[in-house]
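Here the complex is missing one protein chain, while the rest keep their positions.
Think of it as A, B and C in the order they're written, each chain with its own count starting at 1.
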Amino acid sequence: MVSFILPPAPTTDVKTTYGQEDLIKRSASNISPPARQLTPVAKLIDVSKCIGCKACEVACLEWNDMRTPVGVNTGVYDNPHDLTPDMFTTMRFTEWVNPESKNLEWLIRKDGCMHCADPGCLKACPAPGAIVQYSNGIVDFDHDKCIGCGYCVKGCPFNIPRISQVDNKAYKCTLCSDRVAVGQGPACAKACPTQAIVFGTKDEMKKHAEGRIKDLQSRGFKNAGLYDPPGVGGTHVMYVLHHNDQPQIYANLPNNPRISPVVELWKGATKYAGLAAMAAFAAIGVIHHLVTGPNKVSEEEERKAEELAGKGKTS
Amino acid sequence: MNMELSRRQFLKGASAGVAGTTLGALGFGDIEAAYATSIRPWKLANLAETRNTCTYCSVACGIIMYSKGDLKKGEKAQIVQIEGDPDHPTNRGTLCPKGAGLLDMVTAKTRTLYPQIRKPGSDKWERVSWDVALDRVARLMKDDRDKNFVAKNADGVTVNRWLTTGFLAASATTNETAWATYKVVRSTGILAFDNQARV
Amino acid sequence: MTAYDVERGDGVHPGQPVKVDRYTAGARVNHWITATCLVLLALSGLALFHPSLFFLTGLFGGGQTTRWIHPWIGVVLFFSFAGLFVRFWRANLWASEDGTWMARLADVLGGREERLPEIGKYNAGQKVVFWSMSVLIVILIASGILIWDQYFAAYSTVETKRFAVLIHALGAVAIICVWIVHVYAAIWVRGTIGAMTRGQVTGGWAWRHHRKWLRELVGGGKKA
Partner (left out) sequence: MTNSWTDIKNTDLVIIMGGNAAEAHPCGFKWVTEAKANRGAKLIVVDPRFTRSAAVADFYAPIRQGTDIAFLLGVINYCVQNDKVQWEYTRNFTNASYIVKEGFDYNDGLFTGYDEARRDYNRSTWDYELGEDGFVKSDIDHPRSVWNLLKKHVSAYTPEMVERICGTPKDKFLKVAQMISECSTPTKTMTSMYALGWTQHSKGSQNIRAMAMLQLILGNIGVRGGGMNALRGHSNIQGLTDIGLMSNLIPGYLNIPTEKETTFDQYMSTRGFKPMRPNQMSYWQNYKKFFVSFLKSMWSDAATPENNFAFDYLPKLDVPAYDVLRVFELMHEGKMNGYFCQGFNPLLSFPNRKKLTTALSKLKFLVVMDPLQTETARFWENHGEFNDVNSGSIQTEVIELPTTCFAEDEGSLTNSGRWLQWHWAGGSPPGENKHDTWIMAQIYLRLKKLYQQEGGAFAEPILKLDWRYKDPGVPSPHELAKELNGSVLADVPDPNDPTKMLLQKGKQVVSFAALRDDGTTACACWIYSGCYNEAGNNMARRDNSDPADLGTFGKWSWSWPVNRRILYNRASADLNGKPWDPTRKLLEWNGTTWTGDDVPDIGPTMKPTEVGPFIMNPEGSARLFTRGMLRDGPFPAHYEPFEAPIANVMAPKIRGNPVARVFKGDMEQFGEAKDFPYAATSYRLTEHFHFWTKHSQRNAAMQPEFFVEISEQLAAEKNVKSGGWVRVWSKRGSVKAKAVVTKRIQPLTCDGKTVHIVGIPLHWGFIGETKKGFGPNSLTPYVGDANIETPEYKAFLVDIESIPGPVA
């Protein structure tokens, strides 16, 4: 019996060591494409199976040795209320009345880093190597290199990274790259009781999603689909949504996320045009000097000044 | 005789049960690899593993407790991580939020740590030794039992019951503890004996 | 407006050559503080502006320090420049001859001063530098505060910050270009730097470049 609940065991390919040569992207650096291409991985979050139990949140906290403060109830189940430097993932609950069926649907979305193929955080980061992307797709922060400028926050189309007030460094879900490195899935995926969160190679996750989507369509969710937004080159954290035609009902999941054009302009044209402009001004100065030579005061002019001053004195 | 299957055997055996937790090489390689990176080293390296059962609800999920130090080797053991047991047929490595937080219960700031007595009318605890506490308990029991034990009821029927002291048994102790408790409590003739089955 | 052309402390000392007081000690200190800040800001800013310049963070003891020190230098610069502004703004108000001067930019660049009108304490070029600096610094401090996340993260949306960070970058590029012009002019026009070091220029220098100002000083001296 093929289980739809859990993906098939992945077919392993070339074993590899894990290091700089596995990076396909490195913040503020140009690197040559990696010699080996790792199997792209993905975490699939099936929102239709999520019971919002928060096991993933607690597992994440424990695995990462984090604690998030005991807050207050604000009239909703969303505790903690938002992502923080000590909370890489959180459940966002939405009570949505389906206009067609008139039935209440309790939409529960696990929010966290989407591990974009084209990561805005990495694009914005000025610190070389502080944000890296491995060729399996995981986008990771290297806190030794992070300078805490918060550019990643501005670069992210999903509003994920958070800057710690304690050590002024950026934090977000690492997709448990340390677990994946030793052949395990992320802590959240392992814990998830209903296996609404599953982890595997991206291809397997897409296949797995197909099965789930068929099942959902058979249950009347005709717009069920996979959320793998092309605007950011696809993501390594994907959602199965029962209403894929309107992602925004899931606590404002972006409809068609992409890196903000402002950020593109800032990190694109501006960067180069800026340097060029400054260089140009300097160069013009040098050339001008060569051509016209120094602008010197002549003896005669000194004398004229003395005359003027003298007049002024002797009169 | 207790067959221990490795997680991977289990994978082959059952339907891809715990694939989610034991993906072979998602690109990355072995443990040394993790050390070689900027990411913090594999957290569970060189820790002792002990199999246990979640203490909370009666789904009874299998768990693996990772400890610094190994009780089986007679060492002091400090548990540092608790995860679901991927071999377990029911939970297959998964845990609910309570189970995922088990470690915090083991290491809770509000765990009891030594015997204490609160004297009548007092507003504070006094720390005492086990001997003092246990002798006191035995004495209180005996005095009450001797005073209020009912050997025969009004009709002269032998009833051998002790009604003035009651015992509320736990709900998460082992069957073995339960049996030891049963023996002791019943032998005294206590009838006010109950457990958490109802609430 | 000519009255504005003479600033406090300006004066003439006859002799051979004539010496002319152009900047008071206070003005010079104020200027160099501002100048230092601007240079440090440029260096730390550029370090975070383009990866190829990230090595500049080394000058400040690493990226983290660079990140937190940059905005504080900005604050110092802002107030320091405010001082300069108070000193210089009147003399930098636009005068009739400035238009002509601008129109004859070719002669300016060619160093053919004789074809230019007599100029007060500041020529149009210097005034343009002065006012661009003033405007750009306001833009930079404003946009800078918006992206000073360590203290002000909560006060604006991410979208606002995105625009702020772009504007900050553009402003920085502009101000650096202005600064290059400023510095180059000082070097090209020999005898200028002394104005900001010793506070004096030679009479010839004043005659050649700011004759109107010189006449007023002399005239003023006559009045005195």
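By our rule, a contact is a pair of C-beta atoms (placed from the backbone, for glycine too) under 8 Å apart; a residue touches a chain by one contact, two chains touch by 3 or more.
Keep in mind the model is a prediction, meaning the values are calculated, not measured.
> I'd like the shown chains that the missing chain touches, ordered by label.
A, B
> Mind pulling the chain A residues that touch the left-out chain?
On the side of chain A, residues 1-5, 48-55, 57-58, 61-62, 67-77, 79-80, 95, 97, 103-106, 108, 193-196, 211-212, 215, 218-219 touch the unshown chain.
Basically, only the chains that are shown with their structure count from here on.
> Centre of all protein Cα atoms: which chain's centre is nearest to it?
Closest chain centre to the overall C-alpha centroid: A.
> For chain A versus chain C, what separation do you get between their C-alpha means, in angstrom?
Here chain A and chain C have centroids separated by 40 Å.
> For chain B, give me the residues that contact two or more of the other chains.
If we look for residues of chain B contacting two or more partner chains, we find none.
> Residues of chain A that contact two or more other chains, please.
145
> Under the touch definition given earlier, write down the residues of chain C that touch chain A in their complex.
So the residues of chain C touching chain A come out as 12, 14-18, 47-51, 54, 57, 62-64, 66-68, 109-111, 113, 147, 149-150, 153, 158-159, 161-163, 165-166, 169-170, 172-173, 176-177, 180-181, 184, 187-191, 202-208, 214-215, 218-219, 221-222.
> Sort out for me which residues of chain A touch chain B in the complex.
It is residues 1-3, 6-10, 12-19, 22, 38-41, 53-55, 57-59, 62-63, 134-136, 140, 142, 144-145, 174, 177-178, 180-185, 187, 189-193, 195, 197-201 of chain A that touch chain B.
> Could you pull out which chain A residues touch chain C in their complex?
Residues 28-29, 126-128, 145-151, 153-154, 159, 163, 168, 260, 262-263, 265-266, 270-271, 273-275, 277-278, 281-282, 285, 288-289, 292-299, 301-306, 308-313, 315.
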